[in-house]
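The structure is given below, and queries will be raised subsequently.
Right after this comes subunit A.
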Amino acid sequence: MIPEWVQDILTSKWTWAALALVVAYVLTLVGIVVYTWLERRGAAFIQRRPGPNRRGPYGIVQAVADAVKLATKEDVVPAGANKWLHAVAPMIGMTVALTIIAVIPFSGDFELFGQTFRLQIADMNFGFIFILAISSLAVYGVALGGWSSNNKYSLLGSLRSGAQMISYEISLGLSLVGVLLIYNTVKLDEMVIAQTGAIWHWGVVQAPMAFLIFLTSSYAEANRVPFDLVEADSELVAGFHTEYSSLRFGLFYMGEYVHMAVSAILTVILFFGGWHIPWAEEIFGSAPYVTLFPWLLFGAALVCLVIAWDTSRPRRRVHTRGNLLLAFLLVCVAGSAAALGGLYLAGDVQTEIPWLASICGMLTQVIVLVLKFAFFFWLFIWVRWTLPRFRYDQLMKLGWKVMLPLALLNIGVTGVLVLLGVL
Partner candidate 1 sequence: MAKLTIDGREIEAQDGQSVLQAALECGIHIPHLCYHPALKVVGSCRMCLIEIEKVPKLQVACGTPVRDGMVVSTQSERVRKARRGVLEFLSINHPLDCPVCDQAGECKLQDYCFEYGQAESRYQEDKRRFPEQDLGSTLVRDMNRCIHCTRCIRFLRDVAGAEAFTLYERGNRTQVGTYLETPVETPFSMNLVDACPVGALTSKHFRFKGRSWLMEKTRTLCAGCSRGCNVYAWSQKGRVLRLTPAENEWVNRFWLCDYGRLTVNDVNADDRLGDALRLGDCVDPEAALDQAAAKLKAYVDAGAGDKIGVVASARLTNEDNYLIRKLAREVLGTRHLAFVEGKEDDRPFEPSDRPLTEWFIREDKMPITWGARDIILSGEPAGDVLGLIAKARRGELKALLVFGEDLTRVTGEDRVVEVEFLFATGTHKTRTVELAHIAVPEATYLEKGGTFTNEEGRVQRLRPVVAPPGRARSAWQTARELAGRMGAGWSYRATAEVTAEIAAKVPGYQEVDFIEMPEEGQMVEHA
Partner candidate 2 sequence: MGVKQIHRPPQNAWERLYVFEIARGLGITLKHALLSWFKPGHMPTYEYPEVKRPLAERFRGRHRIRKREDGSPLCVACYCCQTVCPPQCIDITAEESDDPAVMKRPREFKINLLRCIFCGMCVEACPRDAIYMSHDYELADRTREQLQLGLDDLLENQDNDEGEG
């Protein structure tokens, strides 16, 4: 029915690894455009102001303008800096964050022509350990960046940051030991599968303490508020990246967002059921995601229509006319999506073209994952504009005197509960 070569491509392991790579890069690198926009407008909305709303619809092109600005700035290397390390440091942070993505599964197993695939770049059987191992390297980027700048503030900032990252690394790792005990595996995909079904199978319900410690530690790891002591401007100018400009600064900046994105995905994978919708099997039958796909399309069409309606209105506050072209395009997209959804339903794809249905089910899972991820990414921003920064002694006290004992306690309690067969 379909050509041999298409079938070959579809059944190739590399195809799906490559697609996973695309999803990973969209979520991290391309996503930065959206993240910075989200951060700036989110901050603005929380502070009751419009934020960047000039360039592009809802100001979303602002991030591109920022990028162009950064790229065209002069690249300054301070006198007396270690040029090589100064150049390498921003790359380390970015590389580490991107490497972690490799082991993250974006969907569950799906069958094509009798073979099973998963949307994952590298299916390692020690994926979880890999994450812990790699993410602890991130401190090098910060420490080297500060040290190589030949600036006392940078050095102080990087030392603080190094101490902070190492301290919270411990709590982070220990909090996950509890999770390991519960799931009894170190493979991320198996962890997600363990969370299938009722919502109380989710990690967050099973190990709430581990979740809280993990979330807090991951904020500290990503150097985000309330743990952004690295860039406590009032004390350390801009922390370890004081002496960075142009794209090198941009790399640090992007690295932070990639770090946040990775943390958010991990949170979803470990504690919020990954790509699973609770009780999906109970409600939608044996292949819930395949069934859900057209409804997802209809939902997307609806969202497009709402945005189209909104963009077509004149902006009274800035005296601009509605963006009718964009609205038209969005209506087209919405129409197409709805049409595809209709075709899918009418064509009974699930029984007629099972391989396509498989792929659609996989896409649904990816989208569910992305939606959950989006919430946790927003949480990063939300928390940033809600909480004030910790003082350094408070930070250390929290890390060593609260987080660490709690994580140890958590392991003990979880272990006992697992032994008793409660979990």
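We adopt the following convention: a residue touches a chain if its C-beta (ideal position, glycine included) is under 8 Å from a C-beta of that chain, and two chains touch if they have at least 3 such contacts; residues count from 1.
The candidates came about this way: all candidates are chains of the complex that A comes from, given by their letters.
The shown structure was predicted, so the numbers you read here are calculated from the model rather than taken from an experiment.
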- Query: Any idea which of 1 or 2 touches subunit A in this complex?
  - Reply: 2
- Report the residues of subunit A in contact with candidate 2 in the complex, numbered from low to high. 42, 44-50, 212, 316-320, 382-383, 385-387
